[in-house]
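Only a single protein chain was left out; the remaining protein chains are all shown in position.
Naming follows writing order (A, B and C), and every chain is counted from residue 1.
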Amino acid sequence: MKIEMNIDNVNDYNIEFINKTDNLITYKVNNKLYTSDIVKVSEGLYSIILDGKSYNVEVYRDKTKKAFVIKTYMHSFNIDIIDTETKYLTNRVKGIEDEGGIVISTPMPGKVVKILVKVGDKVKEDQTVIIVEAMKMQSEYKVKKDRLIKEIKVKEGDTVVADQPLIIVE
Amino acid sequence: MKIEMNIDNVNDYNIEFINKTDNLITYKVNNKLYTSDIVKVSEGLYSIILDGKSYNVEVYRDKTKKAFVIKTYMHSFNIDIIDTETKYLTNRVKGIEDEGGIVISTPMPGKVVKILVKVGDKVKEDQTVIIVEAMKMQSEYKVKKDRLIKEIKVKEGDTVVADQPLIIVE
Amino acid sequence: MIKKILIANRGEIAVRIMRTCREMNITTVAVYSEIDRSSMHVRYADEAYCIGSPVASESYLVIDKIIEAAKKSGADAIHPGYGFLSENAAFSERCKKEGIIFIGPDAYAITTMGDKITARKTMIAAGVSVVPGTTESIVDEDKALEIVKEIGVPVMIKASAGGGGKGMRLVKRIEDVIPSLRAAKSEAKAAFGNDAVYIEKYIASPHHIEFQILADKHGTVVHLFERECSVQRRHQKVIEESPSCLLTPEVRYKMGAAAVAAAKAVNYHSAGTIEFIVDDNLNYYFLEMNTRLQVEHPVTERVVGVDLVKEQINIANNLPLSFKQEDLMQSGHSIQCRIYAEDTDKNFMPCPGTIQHVREPHGFGVRIDGYVFEGFEIPLYYDPLIAKLIVWGKTREETISRMRRALYEYKITGIKTSIKFLARIMDNPVFISGNYNTHFIENNKNELFAKIEQDELHMDIAAMVAFFDYHTTFKKQEICTKKCLEMNEWKAYGRSAGMNRL
Partner (left out) sequence: MIKKILIANRGEIAVRIMRTCREMNITTVAVYSEIDRSSMHVRYADEAYCIGSPVASESYLVIDKIIEAAKKSGADAIHPGYGFLSENAAFSERCKKEGIIFIGPDAYAITTMGDKITARKTMIAAGVSVVPGTTESIVDEDKALEIVKEIGVPVMIKASAGGGGKGMRLVKRIEDVIPSLRAAKSEAKAAFGNDAVYIEKYIASPHHIEFQILADKHGTVVHLFERECSVQRRHQKVIEESPSCLLTPEVRYKMGAAAVAAAKAVNYHSAGTIEFIVDDNLNYYFLEMNTRLQVEHPVTERVVGVDLVKEQINIANNLPLSFKQEDLMQSGHSIQCRIYAEDTDKNFMPCPGTIQHVREPHGFGVRIDGYVFEGFEIPLYYDPLIAKLIVWGKTREETISRMRRALYEYKITGIKTSIKFLARIMDNPVFISGNYNTHFIENNKNELFAKIEQDELHMDIAAMVAFFDYHTTFKKQEICTKKCLEMNEWKAYGRSAGMNRL
């Protein structure tokens, strides 16, 4: 298992679970290997023994956001875990455009609720072009820059699969 | 809502929820009415203000058993809540016979798995006569005294409703 | 003898007073605003009455409601704590009229000491030295100028009804006297509805040192030595200690005698505090008297060994003091740190919120007067003080080491607190030297507010714990899902069983 997190203003912290032998867990943190003994002492309190040193770590977790405040004695860190759900939620709010800036697609299956543009429209940065509903949540997809609508590949009411191209812009 | 409980060696404590006005709840406890302000302070800790007096009550609950240890300052009480589920579980283990000792029935819907007797059998106290399955649990129904099987009203595989007579004994 | 006391307060001080009541077998009555229903003082008390909405002016400050609760509960006496109605002469008077013992001084002492100009005059008459300046409210601007020239700049212009720095002006040049005077007057008018101001000599390197006194109703007044309160931020005390590093035995003796004289001058009874301003040359001047228990009273309790609340109650019971001045001595050293719910990096902005986890320090020489607990939501309506950490040691050095250890052990999650900031003061060489004045925090702000560099190892450890916690939580939620499904089956059963039985 591998995960990405943002810690304070450091993005893309990579953590990978390597293995567990008895009570020792090995993690790879940004290419450094740590083998430590981690135990949960009580809610929000962890004890870590690493190279003979004893650390107490407090965890304050915001259950809905996968955002943590983690405190060692002198330090306090704000950590956001970036997993599939988080990425989806981020995208839902911020909209998505593919890397080339050509295809607007959705990262998850859903139903097209509303198309707000027609071919030939000139749209402004951050303008919403299409709304897709999934799991009772409507997501607005926006363009990241000023764009021209070239092709609309779906219509309102269509069911779409993940990553299906919806609108082509340029 | 009304509930029965056993407190220490006092059985059949009756508590009934009467009403709630703002933060005041009225309960009827064995025919006495109490109107008090009850709040949960934190896990396992309650504060009660009753007739201007402030009481702190600690609750230690065994999640699986509906058994509580409740402590006021000087006193400690063991409380068992007797609700439908508890009654069912008790019955499932102990078996049930109606008050007259004539009809064996089940308190809940289910399926007859096995009938262990036939008409005319003489059965001993505590002998299992029928097995009914509900919610993936098989319940053995036993006779409370030595009995004679008079009539069998169901057959194996039958679906039965709650309180349906299954076997008549005398 | 008092059998039941209503505590007209909340938070740590209400609990602290109730502790002593319990030790004296006195029944306690709490009053609480709606938001304080789960608060510690309500649960600690034997009885509790709701007195209104969270806004203090509609509950804790309403004399009628407090009196009503006292009558309803049959309380013999009321302890006002500090803040709220504690220095309200009308409240003291009202209690008297209602036949309820007010655990504190008479209205006369409160009124006299409450107005700064009157207090100055009374002290001068009693032979207690005050900061050089005017004894009357300034009406004539020319006369004001003359006085300033006489005592010499810099001077302070202060509101007679003042407090918290309002209506206060530091004047460094003669030409600024008149404009500052006018500004101070209008500010005082706006803040207190009273534009009376007076002028005092400004002490450049001031130490705030106060003397605790106890006075019974039979004319005996003793002092319980000093508290050094010079670690302040915007006139708010942050750390207090006893004894003061500054005082010599001779000055301590003289100031103690002055404090006793000050209390006698207003026929004081109960516990009170005489605040002095002391300059580097050990000249001391009466500043004001607090006619109530102070937030910092525990350092005196620890060093002198006297329970001040118990003495207040005994005095209210008309008992004579059970000790004489010569029975009292300072033993060892004590420091108090005030733990606030505040963000010390963001200009000490109050940070109310819900306490997630608390671990309090313990062991030899450690006392906590607090009131928060896990799951408690600190209301935003009141003072953000959540606890006082009071430490004792044989020497000041041992006390500082112990305070550092206790602050290390003190863990509060869920909200921001001043704990780290206090730990930095304990590590500060100027504080450690003992040679500091009220400018300490301002003068040492670079060290006290320096950013901590994030350490890579600790960041990696935090990352691993976040990962571990995230992982474990997911496993838990799966178990929960299973349980819920079982629950649903029960509910289905309940419904069908119910139906069949109808």
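Simple rule for what comes next: contacts are C-beta pairs under 8 Å (C-beta built on N, C-alpha and C of every residue); 3 or more make two chains touch, one makes a residue touch a chain.
Just so we're clear, the structure is a prediction, and the values are computed from it rather than from any experiment.
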item: Contact set of the excluded chain (shown chains only); value: A, B, C
item: Touch with the omitted chain, as defined above, among C:Lys4, C:Arg19 or C:Arg396; value: C:Arg19
item: Residue of C:Ile100, C:Met168, C:Val306 or C:Cys337 in touch with the missing chain, whole complex considered; value: C:Val306
item: Residue numbers in chain A that touch the chain omitted from display; value: 23, 37, 39, 41-43, 47, 49, 52-54, 56, 84-85, 88, 107-109, 134-135, 161-163
item: Touch residues of chain C, complete complex, unshown partner; value: 15-16, 19-20, 22-25, 298, 301-302, 305-307, 310, 331-332, 359-360, 362-370, 373, 394, 398, 401-402, 404-405, 408-409, 477, 480-481, 483-485, 487-488
item: Absent chain, residues of chain B that touch it; value: 1, 3, 5, 7-8, 10, 13, 15, 17, 25, 27, 29-30, 32, 34, 36, 38, 40, 43-46, 48, 50, 55, 57-61, 66, 68-75, 77, 79, 81, 83
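Note that only the chains that are shown with their structure count from here on.
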item: Centre distance in Å when chain B and chain C are each reduced to the mean of their C-alpha atoms; value: 55
item: Touching two or more other chains - residues of chain A; value: none
